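Only one protein chain is missing; all other protein chains are in place.
Chain IDs A, B and C follow the sequence of writing; residue 1 opens each chain.
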Amino acid sequence: METTEEILARFAEVRAHTERLAAPLSPEDQTVQSMPDVSPTKWHRAHVTWFFETFLLAEHEPGFAPFQDRYWFLFNSYYEGVGPRYTRSMRGAISRPGAHDVADYRADVDARVTDLVDRVDGGTLEKLRPTIELGFHHEQQHQELLLMDIKHVLSLNPLQPVYAGAPRLPGTPDRLGWVGFDGGLVEIGATGEGFHFDNELPRHQQWLQPYRLADRLVTNGEWLDFMTDGGYRRHDLWLSDGWGRVQAERWDSPFYWHEEDGVWFEHTLHGTHPVDPALPVTHVSHYEADAYATWAGHRLPTEAEWEHAAVTQSATEENVADLDAFHPRAAGPATGRLRQLLGDCWEWTSSAYLPYPGFHPAPGAVGEYNGKFMSSQMVLRGGSALTPAGHTRAGYRNFFPPGARWPMTGVRLASGD
Amino acid sequence: METTEEILARFAEVRAHTERLAAPLSPEDQTVQSMPDVSPTKWHRAHVTWFFETFLLAEHEPGFAPFQDRYWFLFNSYYEGVGPRYTRSMRGAISRPGAHDVADYRADVDARVTDLVDRVDGGTLEKLRPTIELGFHHEQQHQELLLMDIKHVLSLNPLQPVYAGAPRLPGTPDRLGWVGFDGGLVEIGATGEGFHFDNELPRHQQWLQPYRLADRLVTNGEWLDFMTDGGYRRHDLWLSDGWGRVQAERWDSPFYWHEEDGVWFEHTLHGTHPVDPALPVTHVSHYEADAYATWAGHRLPTEAEWEHAAVTQSATEENVADLDAFHPRAAGPATGRLRQLLGDCWEWTSSAYLPYPGFHPAPGAVGEYNGKFMSSQMVLRGGSALTPAGHTRAGYRNFFPPGARWPMTGVRLASGD
Amino acid sequence: METTEEILARFAEVRAHTERLAAPLSPEDQTVQSMPDVSPTKWHRAHVTWFFETFLLAEHEPGFAPFQDRYWFLFNSYYEGVGPRYTRSMRGAISRPGAHDVADYRADVDARVTDLVDRVDGGTLEKLRPTIELGFHHEQQHQELLLMDIKHVLSLNPLQPVYAGAPRLPGTPDRLGWVGFDGGLVEIGATGEGFHFDNELPRHQQWLQPYRLADRLVTNGEWLDFMTDGGYRRHDLWLSDGWGRVQAERWDSPFYWHEEDGVWFEHTLHGTHPVDPALPVTHVSHYEADAYATWAGHRLPTEAEWEHAAVTQSATEENVADLDAFHPRAAGPATGRLRQLLGDCWEWTSSAYLPYPGFHPAPGAVGEYNGKFMSSQMVLRGGSALTPAGHTRAGYRNFFPPGARWPMTGVRLASGD
Partner (left out) sequence: METTEEILARFAEVRAHTERLAAPLSPEDQTVQSMPDVSPTKWHRAHVTWFFETFLLAEHEPGFAPFQDRYWFLFNSYYEGVGPRYTRSMRGAISRPGAHDVADYRADVDARVTDLVDRVDGGTLEKLRPTIELGFHHEQQHQELLLMDIKHVLSLNPLQPVYAGAPRLPGTPDRLGWVGFDGGLVEIGATGEGFHFDNELPRHQQWLQPYRLADRLVTNGEWLDFMTDGGYRRHDLWLSDGWGRVQAERWDSPFYWHEEDGVWFEHTLHGTHPVDPALPVTHVSHYEADAYATWAGHRLPTEAEWEHAAVTQSATEENVADLDAFHPRAAGPATGRLRQLLGDCWEWTSSAYLPYPGFHPAPGAVGEYNGKFMSSQMVLRGGSALTPAGHTRAGYRNFFPPGARWPMTGVRLASGD
């Protein structure tokens, strides 16, 4: 059990990390909402603060008063239970509070949370602990969203801005190998050790047929083969909805690719560079991932297959040392184990995002966290190079609509026996 | 194994039934497309004919020539493999061929199919049999669509037209009871006996926790209680996408209900009548079904739970004698078994429409029948009062997007143990 | 002053002409609404009937009761003063009343109008006369709309249906000549002789500079030169809104043209034929007309210039003998006078549709006839081959939005001195 000091140290670190991620961004960068799915950087910085203010301070701080009345309206994301909120698609119309005002808001709430945690007795702290913990993980989720979103913002700018210098670490992935699993009656879901979101419960049994998973992610080079073979022009490879999107939006490559004089370039947070065939393909939708798997004669894994495999091999994050790489790296050498499991790309599964048998959302507004989105989305597993260190784990259920392309997604193939 | 005569008798019966369903409709009725999801009656009559022409005659009739070149373009629904097709949402712009021209088309293809089946030797007939069989079931699916669609067309007409006279058979459903099932490792999917669509394969194992199902469908009376209790105004009951629809489209009751002076009326194919509290609620979306279940403190069944229950109790169609009732009927008296399983309302499950483990679509254009729609839809089970007799069965996987309200859907509650 | 018999004869003739125009159309044809601007044939037949019922019978028939209550709701076009009405864009969803039911409605109203006119005394007849007269002209307007609309309906049908046989009367137009006018202080607007709509009043003075008008319409051949010269690709020729439409809707030729293997074809009510270079170009928007005039180094006439010229040369309809030609004809030989003034194509002017100085709409719902549309539309003059005989005149102000292409429009060039 963490001590008060440990909690506060972790709080300080999580909060500081958000500010480190925003530091390279100008006030103008932090203001833009480039599409309805995207939120401005300063909105993310304020919203995670609002979360602590609303669910921790408002409920437990003696004599609580909000930092600014209207912030409750502006920085509520989707909690109907908290009251009305500003229209999501119009977040980019809000120039004030500015980036510096948000810093003031953050500092105020930081001080008050620290003060509250410092003062309460042990019993009260135990009661607050789940909310504080949820606040940490919530802020870490928004650290990834902040990066996803600013990547999109910068991608629209003809000046091709660079968010962060350097890291491109190519390599030569050896041939794709396969790792087999027996299946049978397996257990899925949170074990009760360590943090988990409510949607990882209850732990329950599932029956799996024997299956195999590719030991690394699909590479850009393999994706180029798919494209060369007419992957974006052959309707027989696609789900009907996916084919509709290919035609309506004229998809012909991954989201951040564009062609110049026969060379494919990729927009990354480290700048715009020629596509490196050794790196994992990323920013493809579920539709594209599924079409690729069909083309390759395979399929996507189910989320249970993925989790069982990851747990079986005690997957851990591989590249945490290199925190300044905001792009997945090439697979290391083959080892007979699954590579690139945690922290490269969110891997599309073939599973719809649905409640585990017996799932119940938490009571109150916090119960809106996960459950109400269990419709028309697909599960992704594994975490990405944008996910903050320490935030990935085998049981983590991420989810996006099947057409989403701005998350840092990738593809791992699966195969029946 | 059916003889040639038996096949031809069944062919004649299926084809005649379509025409019987269209008979009460004027040429004008048969022309209208009231929303993009809806197809005109005469389009349905022509499309099922095109199916036999394309997949049977074009491949097997010696010296085949199409009845009319452009019909291939006009009456292809979604088979990319067959060539380009007329825009779905513009089917209502096509006045010609008219209802009588479609009758000529049908007669010509009927004669040629009959002739073909009559002439071929036994070995060839065996090869044709799966396509003929698929054509029967395809036409039966469109018989239901024809009724669903014309119900919508007539619903928009201020003259409140009646499709068919009489049948309203009220009753008093006794209290809702529950039937329990043990679960465990069960088998799901087609057994190989009788017809099945490709999406019912492969038969496979699933692990089910113990569960209970309501012994009858939710009634209009119960739905009115939900409405009275603010069911359409309480965000906490709804999936996020569902709540978005409630607000955007101002849902406040099932699809075909409207209020006049405090009384709720329902549009049916038998006319517009006051809502009968004893009848099953119908024409509700998955979102509404899910919200209702949450409100009631229960949930929707998974498709595996539903199928296992239906197979366990050897479900059969109950009301086939009464073929002129185009609306679900009140539940009969309680028996300790599940009532209203087949042939009242399509029952929303909590399962997304996804491939069974190991599923592969058939090769060629017929392979587009089911597989390519396995995205962003929910499974429904059980058949409805609009489903033709003999077309329902326990393993049948119907599917619609979660917001669809024009199918004849209903709600059966489930409960964990 | 017309006698009762003369009025009734004209009434009978106008009413019969509508039915003659609808006669070649099947019930299915009469049901389709192919775009929101278009109304179904049977709706037009019913609406003009509703006009007599509403503005004549309802006000003057003793013991009046509507033929069918809901028809008032269904067949009101845009008269807010008469009460609510069925959504315009959904007219194609109304299968009933069918084409035969509309015939019954027409017969009933015909009989009652005849009866009313027959019975009233002279003084009353004088009071009714303006409404009867307006009803005639209103129905004639809808005769043209009926043809415009069914032309569009049939154009979408891959079977390329023909509305009426024969008339294509090519010719060889001699070189385009110019006719000059002195301008000065001229009088514009209705003189008080013969019928006029309210928007043709008050007669008033305008100052015109000297000007010249082309003595015939622009031909298809000339339009092909415009196209060959990049007319649809050169932004410098276009108004900004027009260029937006060219790009958004990919305009590359007049509305009903399409290319097959290098040959341009035109959809007409007489079938689909290769474009005849001698015929007037038709079905072009104001934007296209304006771009053409810019390309040609000229401009479009103002409505005052057009009217002054037409009055000066006592323009009359030229081709009335040939009532079965539903397409403009080639210009006859040059005469030093303006040709093709009345009854070939509605000619776009450069004048916005605005009230004449001192204009006041009539009181009551009939006052909604013209005035409320005086915004964002352009004036057209001259009548078209779809306009019924006797309905054209020099002072007639037709109007459409500048992007409209489904009216039978054409282009006459003008030039300053």
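Convention: a residue touches a chain if its C-beta (ideal position, glycine included) is under 8 Å from a C-beta of that chain, and two chains touch if they have at least 3 such contacts.
Source: prediction; values computed, not measured.
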Using the contact definition given at the top, list the shown chains touched by the missing chain. A, C
Given the contact definition stated above, which residue among C:L8, C:L239, C:V311 or C:A334 touches the chain not shown here? C:L239
Touch with the missing chain holds, among A:A99, A:V218 or A:L300, for A:A99
Among C:N76, C:S350, C:S384 or C:N398, which one is in touch with the chain left out? C:S350
If the hidden chain were put back, which residues of chain C would touch it? 78, 80-81, 185, 204-207, 209, 235-236, 238-243, 286-287, 302, 350-352, 354-355, 357-358, 372-376, 402, 416
Spell out, residue by residue, where the missing chain touches chain A. 26-34, 42, 70, 73-74, 86, 90, 92-99, 153-154, 156-159, 161
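Quick note on the criterion: only the chains that are shown with their structure count from here on.
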Just knock out chain B conceptually, keep positions unchanged, and give the connected chain sets. A | C
Between chain B and chain C, what distance separates the C-alpha centroids? Give it in angstrom. 46
In whole angstrom, the CA-centroid distance of chain A from chain B equals 38
Per the C-alpha centroid definition, the whole-Å distance linking chain A and chain C comes out as 59
Which chain C residues reach two or more other chains? none
